[in-house]
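Apart from one protein chain that is not included, each protein chain of the complex appears where it belongs.
For subunit A:
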Amino acid sequence: MSKEALVEVKNLKTYFYTEEGVVKAVDGVDYEIYPGETLGIVGESGCGKSVTSLSIMRLVESPPGRIEAGEINFKGTDLTKLSEKEMRKIRGNDISMIFQEPMTSLNPVYTVGDQIIEAITLHKGVKRKEARRQAIEMLQKVGIPLPEQRVDEYPHQLSGGMRQRVMIAMALSCDPQLLIADEPTTALDVTIQAQILELMNSLKESYGMAIMMITHDLGVIAEVSDRVAVMYAGKVVEYTDVDTLFDDPKHPYTWGLMNSIPKLDKDVDRLEAIPGSVPSPLNFPEGCKFNTRCPLAKGKCYDVEPPLEDTDGGHMVRCWRYEHLEEIKKRGERIYEDRGVQK
């Protein structure tokens, strides 16, 4: 990738200072998003994927949250150094965001038109009448039937899928270069999910923007992403392009995630699941943070945290023993059930 990155996140650390202690929600994350591509960020709940995106928008509640270290370079400007006022010009204009819950993400007391018009007048400096025309046009583009009528309706009059379309229309109304989508399909029916993903893909092409797709659903990742960062406990554990990730996952965590998806072409009695749950961010283990659940963890894994290493041609993995996983894969064994977690 020789192109200039649109967004470059370097060693980002976002901590929350709570009464119980410091929660290191994002603890040294690096990735890049290139113009026009979709970067997928995948991980379980609590792995820090949402906080990363809120950090880019500088919308982390403060207090208790704070961007502790690192840089977020957007077209050469470090967003962490901007004032609130400068940041407001970027939000909704250069970078916009859509959220998980379309049912609660729109303000119930204003019409959807009002809410889209607000974004347009705020950033484009056009008159209300023109903004309204553009809002109707946006509603049309995201596939809302009868946009002239829908523009004056309130969010409660629309279905969940329609509301997510409105959110997309609002996010794209100012022609952003980056759209951050934080689990945009999680709260929707499967058929609506597919429609929304398709819509996002086609809009990405016509607008030429980049998308940061945050999800816990590998199916969504496969559908839309160009490259993927797998996150675990506030860190990126595997980072590569989408085909490599699905063909040849190298981190035992990624491997576990893939095997916990049922597949139509394979007849298995039981799905393989990763045992246990994400450790509490107040109490991360020493060494590799995955060692409490990893069937391969041994010796060094319990003492020293592995670095994110380039294994071959840009496939980055944060694991001491990924080569070991290769051998097991070759033998066709199942790592989680055949081995269990050793301690």
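Definition applied: a contact is a pair of C-beta atoms (placed from the backbone, for glycine too) under 8 Å apart; a residue touches a chain by one contact, two chains touch by 3 or more; residues count from 1.
FYI, contacts and distances are computed from a predicted model.
**Q** Can you work out the missing subunit's protein name as recorded in UniProt? Choose among "Peptide/nickel transport system permease protein", "SOS cell division inhibitor SulA", "Sec-dependent nitrous-oxide reductase" or "Cbb3-type cytochrome c oxidase subunit I".
**A** UniProt lists the chain left out of the view as "Peptide/nickel transport system permease protein".
**Q** For the full complex, which residue in A:K24, A:K49, A:R91 or A:K204 touches the chain that was left out?
**A** A:R91
**Q** Out of A:L12, A:M57, A:I192 or A:C288, which touches the unshown chain?
**A** Looking across A:L12, A:M57, A:I192 or A:C288, the contact with the absent chain belongs to A:M57.
**Q** Just name the one of A:G76, A:P108, A:G125 or A:P262 that touches the chain not displayed here.
**A** A:P108
**Q** So which bits of subunit A touch the chain we can't see?
**A** 57, 59, 84, 88-93, 96-97, 99, 101, 104-111, 118-119, 122-123, 154, 156, 167, 170
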